[in-house]
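Every protein chain but one is kept in place in this view of the complex.
Naming follows writing order (A and B), and every chain is counted from residue 1.
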Amino acid sequence: MNKSLLVSLIAIAALAAPMSQAETLRLLTWGGYAPEDVIAKFEAETGHTVEVTTSNNEEMIAKLRATNGGGFDLAQPSQDRISSAQEEFGIYKPIDMSRVNAELFIPSMLSATAGNTTYDGEVYGLPHVWGTSGLVVNTAEAGDVRDYTDLCDASVAGKVSYRLKRPTLIGFAYSMGLDPFAAYGDTEAYQDILDQVEAKLTECKPNVKTYWGGGDEIKNLLRSGEVIASMAWDTGGWQLNADNPDITFVAPEAGALGWIDTFVLPARGRADDAAYDWINFVMQPEIAAMITNTAGNFTAAVDGDAGVNADLKARYQGSFDQEAIDNIKWYPPVPAGLEAMEGSTLDRINAAN
Amino acid sequence: MSSDTSRLGLYLLLAPIFLWLTVLIILPHVGLFIVSISEKVGPRDYDTGFANYAAFFTEPLYWRTFARTTIMSVLATVLTLILGFPIAYYIAKLTKGRAKTTLFLMCMIPFWVSELVRTFGWMILLRETGVFSNLLQYLGLVTGPVEMLYNDAAIMVGLVYTSILFMVVPLVTTLDSLDDSLIEAGYDLGGTNTSIMREIVIPHAMPGIVSGCIVVFMLSLGNYLTPILLGGKDSLWFTGMIYTQFITRFNWELGSAFGFLLLALSSLVVFLGLKVSGQSLSNTMGRS
Partner (left out) sequence: MIPTNPDLECRDLIKDFDTFRAVDHIRFDVPKGSFFSILGPSGCGKTTLLRMIAGFQTPSSGDLLIKGRSMIGVPPNKRPVSMVFQHLALFPTMNIGDNVGFGLRQRGVSRSEIKTRVSKVLERVGLPNVAERRVDQLSGGQKQRVAIARCMVLEPDVLLLDEPLGALDLKLREHMKVELKALQAAFDTTFVYITHDQSEALVMSDNIAVMNNGRFEQIGTPHDVYNAPETAFVAGFVGDANKITARVSSAKDGVLTLSADGESDIRVAAQNSGFHVGQLLQVYLRPEAIELLPNGAEADKASNVSHGIVDAVLFNGANSMVTVKAEGGVLWKVALPQTGGFSSLQKGDAIRTRWHPAQARCYQAAEG
């Protein structure tokens, strides 16, 4: 080894030391969860830099699985997809609660998420943003649609859309008077529920215009009037409501399906300091309100709704009365292997003529 | 000595392509194959076996989807050929100089935007509140809005549109190399348009036809966006199925097996196609 190389190595090592304080945070999250202004504020305050990759639940897990939990320092999958993914693939590392400012979190949500994301005695997730999925309806044309199964009604034939994904199975099951979450642990009972839902959805198929895939697609269909009733997320409904007061989110009679997106640490993340800094930063009430204003969903931050704009609050209250809030069905952790059963059901529905 | 150095030079020249093949093609496929022969027993617990491959043949949905994808791709290939041949013939034989370049560029312009944008373009045209539907209503040909999206015909339109360039380019190349005097000789000897097309032009263009068809077939078979976005409720596509296995089902084992089956079965279809048309791959790829 020659001298100059040695010198440059020493120089690099010397440079690297102070850099460990200011890290690059590689964040794998949903669109809207890391707005530009929040990032700018965070970078100014902590000296870290943030690189954002937006994705969805399934792709987040697939990405982390492909790298055995590398490539990112912080990810935000939903709480029901954490313990089973950890059990099967080992892609996360436990949360060090001593580094989290627990006072920023609404205590009930923090403990519920902790319970749902525990594997082998360790907690893997912290709650961040929550929301629901239910029905988005053009009330002027399809005012009668109040529950999932109403989508199969002849009055809305050909003007209905939903996803061919697991939330549809769960929603229809509740609407049909079944309790799929209670059957999560019992494979046979769950299969029985799936079979009933399959029959219903197959029968309902002629009513459907198309199975939507992306959020923009369904918003487009509703905005143009080609679809007048659909299963969709609450935020989508509220956004459409801003343009067309007839369209809004309706909490179904059988209950909206509630999800909580979390913070998790990928197993081979390198910038844990920055990750904890980010968590503690975005859970501050005023920052949480900024995120709610862009993402459209509320957060688990204490007083996080104080700074949220009045229109959004009004729409939220219009869709949810206290009874509807109490009726929200929160997704429990999905046991490993359940997806394979649901997958075959969905495939059969898709192929059915 | 000199042969040694020239051989070294040859190796050095081949090194990039060899590396590329190994790192980007062979190694991932080996990895994928190993995944495909793992059978899941429980969490983090796998056996070795061919159950994933067996699943393809025992579950009718899987092989039916493959058959459907193959048939639709073959149909798309045939339609592309029928549509592309006159275009290629016109460009290669009936235009010269600037007009030729312009037409060729016009064929390529759609490929300057991404496939996603192109597909969205078709959605804007075909949807119920879209351009065609409104135009038909405006002309009074229909009374209410018409939905032209979300069916197999829409997929076909999208596939043909996406792949037409890959048919036209090899066809133009082979037709360009057809000496005009051969066509004139055909007429001079009493040939009609049809007989000249059948006996002179098509046999000459055969290598281009075959290579164009192979490329278009493979592109259609491997297309993901078009069937998903333009297709209807029953429009399952095999690549979409692979994606689902990998991403939404977390079932990489089955997904990998599907990937290999796609590779093997599509190669088989191409092989059968070559046999039927009496062409060989080296002949096709060597000449065009």
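Rule of thumb we're sticking to: a residue touches a chain if its C-beta (ideal position, glycine included) is under 8 Å from a C-beta of that chain, and two chains touch if they have at least 3 such contacts.
Note that the structure is a prediction, hence the values are computed from the model and not measured.
Trainee: Using the contact definition given at the top, list the shown chains touched by the missing chain.
Mentor: Looking at the entire complex, the absent chain's contacts are B.
Trainee: For a quick check of understanding: of B:10, B:71, B:185 or B:272, which residue touches the chain that isn't displayed?
Mentor: Only one listed residue reaches the unshown chain, and that is B:185.
Trainee: Among B:29, B:68 or B:204, choose the residue that contacts the chain missing from this document, as touch is defined above.
Mentor: Missing-chain contact among the listed residues: B:204.
Trainee: Give me the chain B residues in contact with the hidden chain, please.
Mentor: 179, 181-182, 184-192, 195, 199-200, 203-204, 206
Definition applied: only the chains that are shown with their structure count from here on.
Trainee: What part of chain A is in contact with chain B in the complex they form?
Mentor: 58-59, 61-62, 65, 85, 87-90, 165, 205, 208-211, 213, 224-226, 336, 339-340, 343, 347-348, 350-353
Trainee: How about chain B: which of its residues touch chain A in the complex?
Mentor: Chain B residues touching chain A: 43-44, 61, 64-65, 127-129, 147, 149-150, 228-229, 232-234, 236, 241, 244-252.
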